[in-house]
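Complex shown without one protein chain; remaining protein chains in place.
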Amino acid sequence: MSTISTDTHQHAGPHDADHGHHHPPAGFKRWFYTTNHKDIGTLYLLFALTMFFIGGLMAMVIRAELFQPGLQLVQPDFFNQMTTVHGLIMVFGAVMPAFTGLANWLIPMMIGAPDMALPRMNNWSFWILPFAFAILLMSLFMEGGGPGFGWTFYAPLSTKYSGDSTALFVFSVHIMGISSIMGAINVIVTIFNLRAPGMTWMKMPLFVWTWLITAFLLIAVMPVLAGTVTMVLTDKYFGTSFFDAAGGGDPVLFQHIFWFFGHPEVYIMILPAFGIVSSIVPTFSRKPLFGYASMVYATSSIALLSFLVWAHHMFTTGMPVFAELFFMYCTMLIAVPTGVKVFNWVATMWRGALTFEVPMMFAIAFIVLFTIGGFSGLMLAITPADFQYHDTYFVVAHFHYVLVTGAIFSIIAAAYYWLPKWTGHMYDETLGQWHFWCSLISVNLLFFPMHFVGLAGMPRRIPDYALQFADFNALISIGGFAFGLSQLLFLWVIVKCINGGKPATNQVWEGAEGLEWQLTSPPPYHSFTTPPDVK
Amino acid sequence: MANTMYHRCSLLALLCVDSAIAAEMPLNMTRGVTEISQKVYDLHMTIFYICCAIGLVVFGAMFWSILHHRKAKGVQPAQFHESTKVELLWTAIPVVILVLMAIPATRTLIAMEDTSKSEVTVLVTGSQWKWHYKYLEYPVEYYSLLATPAKQIQNKLRKNENYLLEVDRPLVIPTGKKVRFLMTSDDVIHSWWVPAFAVKKDANPGFINEAWTQVDQPGTYRGQCAELCGKDHGFMPIVVVAKTPEDFDSWIRAEGERLAKLKAAEQELLSMQMSMTDAMAMGEKVYQGYCAACHQPTGTGLPGVFPALKGSKMATETGRKSEHIQIVLNGKAGTAMQAFGKQLSLQEIAAVITYERNAWDNNTGDLVQAADIQAAKNGQKE
Partner (left out) sequence: MQAPDHLPLLRKLLIITVLMFGFGFALVPLYDVFCDLTGLNGKTSTMAATADRAIKDQQRTITIEFLAKPDPKMPWRFEPEIRQIQVHPGEIKVVHYAAENPTSALMVAQAVPSVSPGQAALYFNKMECFCFQRQTLKAGEKLMMPLQFYVDPALPEQFSTITLSYTMYDVTQHSPAATGAAVYQTGK
């Protein structure tokens, strides 16, 4: 399959001297040895899509079991493995690689660079990922089963009360971490060193800014995750007592160290989404992004604040009041820069000339639904109320709103937005609209009632529940199956688009701004080998 | 477009429903039965209304834009793209709103964390997968286990009203008095949560946490474990019965006497021998209630997860009888096998081990007595 045109004879930009005699190898060799940012971007995106379906399958198992009270399909032990691996796959296998794929494809083109700064490390960053996930998925087939302690793997459940799949889990997470760190380093060096002359910091597209900040967050906290899983490994197998009271340790220490990584991690999973929405909304409003500078500052403040709020995941652990208050106030504060961003998007739309192609539909849905997720987040920040929300489906509703209708919708929007550029074909707009509406309705049927069952008292991570939760759970499960099926439409759109469709112009979208829209659709295998002029 | 309409409609619907009614439908948090739970509910609703209001304004503006600022209407796009004044405004206003939210939140939190001057203290210990309650002022302590029959969970029997929210021995507390809870755990982190009290506190192994409540009305209040603790995290509910102080006093006195009698009886039973028939009968009952969930009524277990007892070397070789007793008494670290030594009486343990060593063609002929279990507890080899 070739998503990239190797036709080097059509370019609108300045004549590139050396790309006439280079054709990439074909087949397995091309993809396995590639150092090309477009190829690697494609690999990441296809990998993320595959993992999205695998993680989605696990969600279907979960929702099938939760369709009715009673245990029908799976045993509680296996159910815990499904929730654990579903979470790990979606976080580390779908969302993060998808954003990295977008970074790879777009950042060099957006800043006028020929490729990422460290192309060979780029290849490694990708290829260790399938290896890591193969290990994780294989652990499900071990005797004793796979990891069943939640993606948050609290000690001592994960240390003294787990099976040997924990070792594979740790190994797998280490590899994922290395991949992310290498990717982040690559992004930073690329943006720092390879911007075309004239592409000053405050001229960079917001997608580049948000990824730059995300990359710094990644190198700050992924190593802490590596430390955390290492401590779990040594507590389990090498006699340390980091988290064991008998040896002078403290299980709550685990939670502090984990969430020190964990909270910035969720911002890692949303900042690039903000960048995507900030690219799409101005295009379809035919109006510049409102408040570019404050968007940059808001993103930076969110990143900085994200280091100060980790214990809002731990309000019930028995912290003293002054600590609870500190974390409550800091968490509430994050709502301010986040709100600023939402207002700026709406202000961008205000008095624009809007059209509603599929990328714009997903972007608008993002703004509304992510904000709903933000509201439930604000409610969760209020410590006394959190005592009633913590570890219930209210939290599950919150993070699925920000991650599915937030991050995932932004990734889907990005796919629709840039597929014409990447493939040279327009996607099928009708099919895309069907995908949008089916997804929108089913995703809300799936996640909105979770607020209710959570408030009504249903805890998280349980395979069976009391009768008063039955009706809503049935609805939720139906929404889940519908949402899963709707994504097959997305798959169809992508396959169809790669294989053909109305030829795309360079500009593709009437209101699109940015260097990538100066290139052909599809762009040359090596683009901007000579830096463009930036006005 | 439709999503904003939908969102606004559902918000309006919720707003229109009177708060009192909203609290009764399974749509919302409970008001609960304590002063604190009521405060928490009020906080929750206040924040919710503020979020709704902000949502209406922001989505309203966006919706307006979607309707009126469309290219199809022939509008020309404006080109403004910044305004420091506006940015400052919509930074400052949210800050003010947040401060206004933080004040009642701070007050409620400080009240919730003040455990001083309590009159009754209960030590709550979580373990896989049950709760243990010990009254510090009275000689009463006991385990509290899920009472829902396995057949209901397996969909072989109709589920009753309090499915998964019922226990064999609920915690009993007096109304009108401040009750303090000390939480800890014997193994992994659990969390004790009763929504009606707005009390949720993690039970950390090796550490104690405190919480308190004061219930005004007598009644039965149900909660669940709120921290993933392994296989049966969803099957270790909490039931608290609040009685008037007089009823509580008579209950606790009767309970104390009952437990003292049981203890005395157990010591007597040590010298008695149970017949094989009696042991098998009692053993089967205990097995079905405590062991069959994992090891299956047929003794075949779940390959790779829960070992089979039928035909297992440990349950059929005479030399391994003491090992069998040890595992039932102390559990197996790193696995889901709990320690039953403190949960079951010596006689029950002796009976269930006898059953496991003779049922399903295991046929060892071994008859284990309560005295053997006592000896094993004391580490004496036979």
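Order of writing sets the labels: A and B. Residues in every chain begin at 1.
To be clear about the criterion, a residue touches a chain if its C-beta (ideal position, glycine included) is under 8 Å from a C-beta of that chain, and two chains touch if they have at least 3 such contacts.
Here the structure is a predicted model, which is why all the values come from computation and not from measurement.
From the options A:Met96, A:Met110 or A:Ile257, the residue with contact to the unseen chain in the full assembly is A:Ile257.
Touching the chain that is not shown, out of B:Thr184, B:Gln214 or B:Ser312: B:Thr184 (per the contact rule at the top). Summarising the interface, chain A meets the missing chain with residues 117-118, 181, 185, 188-189, 192-194, 219-228, 231, 239, 242, 245-246, 248, 250, 252-253, 256-257, 260-261, 318-320, 323, 531. Residues 114-118, 121, 123, 125, 127, 136, 182, 184, 186, 205-210, 326-327, 329-333, 339, 341-342, 377-381 of chain B touch the missing chain (whole complex, contact as defined above).
Here, only the chains that are shown with their structure count from here on.
Rounded to whole angstrom, the centroid-to-centroid distance between chain A and chain B, based on C-alpha atoms, equals 33 Å. Interface of chain A with chain B (complex): residues 69-72, 75-77, 80, 142-145, 148-150, 154, 156-157, 160-163, 244-246, 250-252, 285-294, 316-318, 320-321, 324-325, 328-329, 332-333, 335-336, 339-340, 342-343, 346-356, 364-365, 367-369, 371-372, 375, 378-379, 382-385, 387-388, 390-392, 437, 440, 444, 448, 452-453, 455-457, 459-469, 472, 511.
Against chain A, the residues of chain B that register as touching in their complex are 1-4, 6-7, 10, 26-30, 39-40, 43-44, 47-48, 51, 54-55, 58-59, 61-62, 65-66, 69-72, 75-83, 86-87, 90-91, 94-95, 98, 101-102, 105-106, 108-110, 112-113, 128, 152-155, 159, 161-165, 183, 187-189, 191, 193, 195, 198-202, 204-207, 209-210, 223-235, 302, 304-305, 333-336.
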